[in-house]
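After this line comes chain A, so read on.
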Amino acid sequence: MLWEAIGFYSLALFLIFFACQTLMATNPIHSALYLVLTMIGLAGVFFNLGAHFIAGVQMIVYAGAVMVLFVMVLMLFDLKAEVRAFSRGLISGGLKVTAAAFLLGITIGSIRHSQLAAVDQPAEALPIRDFTRELGVLLYTKYLFAFEALGVLLLVVAVGVVAVSRMKGGTHAKH
Partner candidate 1 sequence: MPSTDQLLHGLLDIGTGHYLALSGVIFSLGMLAVLMRRNVIVMLMGVELMLNAVNLSFIAFSREGGNLSGHIMVFFVMTIAAAEAGVGLALAVAIYKKFHEVNIRFFEHLRG
Partner candidate 2 sequence: MLLTTLIFLPLLFAVIVAFLPQERLIRPVSLGLGLLHFALSLTLFWQYDPSQASLQLVHQVDWIPTFGISYFVGIDGISFWLVILSTFLTPLVILASWTSIAERIRSFHVCLFLLLSSMVGTFLAMDAILFYVFFEASLIPMYFMVGIWGGTRRLYAAMKFFIYTMAGSLFMLVAIIALMFMTQQQLEFSGTQVMSASLLDFYRLQIPFVANDWLNTQTLLFFAFALAFAIKVPMFPVHTWLPDAHVEAPTPGSVILAAVMLKMGTYGFIRFVMPVFPEASDHWAWFFMLLGVIGIIYGALVAMVQPDIKKLVAYSSVSHMGYVMIGLFALNIYGATGGLYQMLNHGVSTGALFLLVGMIYERTHSRQISDYGGLAKVAPIFTILFLIVTFSSIAVPLTNGFVGEFLILLGAYEAQPVLAGFAVLGVILGAVYMLWAVKRVFFGEPSAMVRDHDPEHMDLNLREMIVMAPLIILIFWMGVFPSDFLNWSKASLDHLIQNRSNYELNLEE
């Protein structure tokens, strides 16, 4: 129990620290790098929770692909540390922080006071199950259509992103 606690808290601290850094870093490149670290940490948490497949995907998709994308775009823009990285205004800033904190408080409060979904089998039994296989079955049966839709989505995004990036400009652009 203690070890689990230590593992959790260290991961949690790691995560929160880098999430904060992502938020606070004035240089977007730094933000991106902190985000990578956060995501890696998250993969660790997933692993900790027994979702090994997901943890793997997290590492590949997020920490790998997405972050490369971010960094590349940022390089494209050639940005330096920003002077005004944050929105200004004491009232709105305070409001934003308060709102987020309030929401967090409410969420945690509700978690503490709520019954979670009825447990079919003991939590300990879980890791034995072959998540990855079951996931695959579900994907190709019940969620087949959604899965295909996801494929369409990716195609669409691919086409769309290319089109958007290729845009030269409006009617005033030369043909």
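Just so we're on the same page, a residue touches a chain if its C-beta (ideal position, glycine included) is under 8 Å from a C-beta of that chain, and two chains touch if they have at least 3 such contacts; residues count from 1.
The candidates were selected such that all candidates are chains of the complex that A comes from, given by their letters.
Quick caveat: nothing in here was measured; it's all calculated off a predicted structure.
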Touch assignment for chain A within the complex, options 1 or 2: 1
Touching residues on chain A, where the partner in the complex is candidate 1: 1-2, 4-5, 8, 12, 15-16, 19-20, 22-23, 28, 31-32, 35, 38-39, 42, 45-46, 49-51, 53-54, 57-58, 61-62, 65-66, 69-70, 73-74, 76-77, 79, 82, 84-87, 93, 96-97, 99-101, 103-104, 107-108, 111-112, 116-121, 123, 125-126, 129, 131, 134-135, 138-139, 143, 146, 150, 153-154, 157-158, 160-161, 164-165, 167, 169
